[in-house]
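Note that one protein chain of the assembly has been removed; the remaining protein chains are unaltered in position.
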Amino acid sequence: MAEEFEPKIVAFLCKWCSSAGSDLAGVSRMEYPPNVVPIQVMCSGSVSPLYIFSAFNKGADGVLVSGCHPGDCHYIKGNYYARRRIHLVKKLLEFVGLEPERFQMSWVSAAEGTKYTQVIKEFVNELKPLGPQNKLRRNP
Amino acid sequence: MKRTGVFICHCGINIAGTVDVKKVAQELAKHPGVVHAEDYVYMCSDPGQNLIIQAIKEKNLDNVVVACCSPTLHETTFRNTSKAGGLNIFRCEIANIREQCSWVHKDKSSATQKATKITKSAVEKVRRNESLEAISVPVTRRALVVGGGIAGIQAALDLGNSGFEVILVEKNPSIGGHMIQLSETFPTLDCSQCILTPKMVEVSKHPKVKLMTYSEVQDVSGYVGNFKVKILKKPTYVDPDKCNLCDECTKVCPIVVPNEFELGLTGRRAIYIPFPQAIPASYTLDIKACPGLMPIACGKCADVCDVKAIDYDMKPQIIEEEVGAIILATGYDLYDKANMAEYGYGKYADVLDGLQFERLCSASGPTKGQILRPSDHKEPKEVVFIQCSGSRDPENHCAYCSKICCMYTAKHAMLYKHHVHDGQAYIFYIDIRSGGKGYEEFVQRAVEEDGVLYLRGKVSKVFEDKGKLKVWGVDTLTGKHIEITADMVVLAQAMRPAQGAQELAKKLKLAMDKDGFLAEAHPKLRPVESVTSGMFLAGAAQAPKDIPEAVSQASGAAAKAVTILSQERLYHSPTVAKVLSNLCTGCGMCVQVCPYEAIAHKDGKVEVNEVLCEGCGTCSATCLRAAIQVKNLTLHQVHEMINACLGG
Amino acid sequence: MAKIEDLKEEARKLLREGKIKYVIGYAAGTNGWMASPIFIKKPEDVEKLVWDPTCVHNLSRFLVDEKRRKEREKQPDKRPVGIFVKGCDSRAIVVLLQEKFIDRNDVYILGISCEKGGVVDEHKLARKLEGKKPKKIELGDKGQLVVTTANRKAEFPVEELLAERCLECRANFPVISDIMSGEKIKRTVEKPFGSVEKMERMPKEERWRFWKEQLDKCIRCYACRSVCPMCYCDECVVDSINLAVSADTTAEEKADKVKWIQRSAESSENFVYHFVRAIHLAGRCIDCGECERACPLDIPVRFLNKKLEREAKELFGYEVGFDPAQPSLVSSFRDDDPEDFIR
Partner (left out) sequence: MEKILEKRSLQSWMKKLDSWTIYAPRKDGSERWNYGIAQNDSVGLNFTVTTLPAKALVFPQREVFLEFLKTVEESQETLKVNEVIPGKNPVVIFGVRPCDARAVSLLDRVFSGDFVDPYYWARRKQTVLVGLACDTPPWENCFCLSTEGSPHSEEGLDVLLTDLGDKYFVKTLTENGEKLVNLAKGLFKEPRLEDKKKAKAVHAEAEKKIVRRVKRAKKDLAAKLKGLFDSPLWDDESMSCIRCGICTYLCPSCHCFDINDEVDSVSPLRGKRVRTWDNCQFPDFTMHSSGHNPRPDKASRLRQRLFHKFQYFVEIYDKTMCTGCGRCISLCPVGIDIINVLDKVSDHGS
């Protein structure tokens, strides 16, 4: 029996909310699966669609973009732009037949260590049954 | 290739307990460009930092990566360490392998793998960082305070006394805010007006303070240290220098409207002075109430004014000021009573809110300090006070606690008993929150000395029955249904951000919390700063608070403003957006998305005002051509980081 | 079918008076299948202009070249150029104006209404003609297409010959012009996104197989972006040429360029390329369908753009190419933009 599939996930976390929320999860010693490698960006609004396409191209099984809740953006409105942009990217990826579970977005505030933990746990659980993402990756 | 040194911290067992730090160091040593990789028990300790400095010198490092705790903690430490080693501070990056790795995982092998990826990602980033110096700008050493309540007055006085010019803007005809309406203050029961008016006088006479009443901030542009403010000065139609306060005008004015200062308990004329101690001491012609400025429509006030102080031709003025710091003290209003239909507010004249009750108690109030029912001017013998009216009710009203109601309701009940010795005061409450110096004792005094009857429970309904108010509620301690026949009901309405504060916040690009109060930069560590640098928060604009808290925050905000105003120049993070002008086509999408108006069109391209830019990068994600990117977090850097995170 | 005699007269007049630099229009192609773009500088050459259902090109593409040419010239001739536009093409000009790529004074727009017609799909026509070559194609009085070949004249309902984009067109006459020919007949299209909806109904894996088969064919000749008036970037982000080189750029820095995709025309790279193009055209594509027409391998790239056009409309109420003053799709938002997809 093969080992259980461990999805590789890249998470783009905004510095002020989601990365801070992830820090809080750490400070509170919450446990979640180690499948996610975070990349801290200044704002979810700075997440270019190129990042997402590129992550799948480089073999990500899942990609997460996480930012401040609406109205809480450190940069006032960056997350509103992100919401629109990411929505379009998600629709596009689904249109060509990528599993919708593979690309997700969440709002995680600096106080939501628990929520961050939850989001990661659910994400990993949803990806496991899908197996490796070979559709868009180089050298599958 | 740039030479990078990697330093992996054990943080005692905090990291080393879950992450095999030796393995991480070994793996990183194989990474292209990494010429040095070592681990140490506490990198942030002096010996740890010295290791870094030593390695920079011995191995001729260009870059440093420290894999340790969150960058929010020790980024500054290690950047300064790198500086001490002779590197630009941006040649140092932090890989967060504690909060985002060792503390949240148990399996050592996978945590080690993840820590390796995080660290490699930081290496890929740092090797493409630019050395940058902080951007320096001169400071306009004046301040603007918005709101002339107690918080604004205090902040203006503190700034003035520190030697800085202050512009104090108040939207109403007089300064004083809500505090001037109060009768007595808890827990000392000293007269509110008696303690506030000296400060009002002081601020109005202060040589450094420029007072602008009946004025509103229209627009703020610029950035910390250099704001440009447009202030609208509304016309009062009365020249305060000429007006001798003879009061003849109000006698002839035919128009009566509800008096805001008395919260509608009395009326006032279209031309009026808000209250006797108003500052500036002058009349204002309320243009909304006045039948018309044309003498043909009325003109009676001008006719009787001997000193010709009334000038119908007065026009609104836009005054432009330059300041270096802004303090927002826009205060609060009570939660709209129209929302409290269940308590019969607005329907029954004898259901009042807390501020109205203050006016009834006040010696300068409409009843000259006698507590009388508005409906029939009789002394109420049974008064029900309802706490948390609109507060702590996430389903229907405000979710938060308005904080001061427990205390002022105790005060109200007490004052009532002092005025009406044979009366009975009932207070419906959920809990009593009396944290604060002398507060608990004050509540006890109300119960023990003044015989106030506290009933734990919520009022479900207030309705009129045979000329009396019936109050239905449940005593949750006994579980019994309670019905009280009262002469008067006083609601401790929730506190809301002041009317207009939200629009102002939008103009100033200030963040608000979900309830509309102005958001602080950090709930614990930066409670008086807003998220926009150079703008500070004071008083109830930020959250419900009582007078001493408002005053201390005002002084705190003033002190924070002084940290800017006392500088010759300010320094701004240089990790700002940069335009690659050969790729830019000037489409302006970045101009549209920039939250700080830091990008402008120029000669068919765009340019970034580096001082305004906060480096959020929304522009870079919007640009179709990668023609605008944030320094030290470029698309290229993120691309390489993604690769590293995926083990590539 | 709209007659262009008055437009030609106007063009002749403008050229004669020297008010415009040249006119971009359509001339008969070497064969009967497709007209060719023509650039007319002399009034006497105006006669060469034609208008028929083979005028497939979105000529606004050439405004991009014109701008580049002006930028290169030391003393550029700043007179406007005249340009023939159909409804869809005119919306491209609106987007170019919206993005400040051109100025309204840079162009003199000679608009033509497609009325009940549009442009023909070469493949559909070839099937109908069974090896014969068309000599002349016209829109008939009854809204039918009249095709003349060497030995006969045949009539076909427009639906049978028009390009898919025309059958889904929501702007069959110019939304912006200086002079216009033909009637502003608003055509009602029952299902403007019918083809996309059909594809959406396919099961996910079937959709994946479809796109995989299609994009595997891509040889990255880049005809789709080359023909697109919205792909006016000097350098496409996927190319990573990075023209920003200065005297002190080191060899290492030159070599260390971001490579979003490899040059290899492999499946994974082709997907990224087409994703980037689609997302960069979201809220900008006006569905002239030129990308799909130009594709030598008949990859239905238009669907990707059409899909996002539909999402922009449904999710954000955003319509492209009607108002040059509106902020672009991704540089604006509404407080109540949907977020049910967010955790």
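For this structure, a couple of remarks:
For reference, chains read A, B and C in written order, and residue numbers begin at 1 within each chain.
Operating definition for what follows: contacts are C-beta pairs under 8 Å (C-beta built on N, C-alpha and C of every residue); 3 or more make two chains touch, one makes a residue touch a chain.
Note that the structure is a prediction, hence the values are computed from the model and not measured.
Note that of C:16, C:78, C:123 or C:153, the residue touching the chain absent from this view is C:123.
Of the candidate positions C:63, C:145 or C:227, contact with the hidden chain is made by C:227. Check C:3, C:133 or C:191 against the missing chain and you find that the one touching it is C:133.
Considering the full assembly, C:38 is the residue among C:4, C:38 or C:342 that touches the omitted chain.
Listed residues C:195, C:214 or C:305: the one in touch with the omitted chain is C:214.
Shown as candidates are C:207, C:277 or C:293; the residue that touches the absent chain is C:293. Along subunit C, the points of touch with the absent chain fall at residues 29-31, 34-39, 57, 61-62, 65, 72, 123, 126, 133, 213-214, 217, 219-223, 226-227, 239, 241, 243-245, 251, 254, 262-266, 290, 293-294, 296-299.
Counting the whole complex, the residues of subunit B in touch with the unshown chain are 27, 29-32, 120, 124, 640, 643-644, 647-648.
One rule holds for everything that comes next: only the chains that are shown with their structure count from here on.
Put simply, the chain farthest from subunit B by mean CA position is C.
A straight line joining the Cα centres of subunit B and subunit C is 51 Å long. Note on chain placement: the centre of subunit A and the centre of subunit C lie 35 Å apart, centres being C-alpha means. For subunit B, the set of residues that touch two or more other chains comprises 593, 622, 635, 639. Shown for subunit C are the residues in touch with two or more other chains, namely 237, 260, 330-332. On the side of subunit B, the complex with subunit C involves touching residues 1, 128, 580, 582-583, 585-590, 592-593, 601, 604, 622, 624-626, 635-636, 639-640.
Residue ranges on subunit C touching subunit A, taken from their complex, read 199-200, 204-212, 237, 260-262, 266, 268-269, 271-272, 275-276, 278-279, 282, 304, 307-308, 311-312, 315-316, 329-333, 335, 337-339, 341-343. Residues 70-72, 96, 98-101, 103-107, 110-111, 113-114, 117-118, 121, 509, 511-514, 519, 531, 593, 595, 614-618, 620-622, 630, 633, 635, 638-639, 641-643, 645-648 of subunit B are the ones touching subunit A in the complex.
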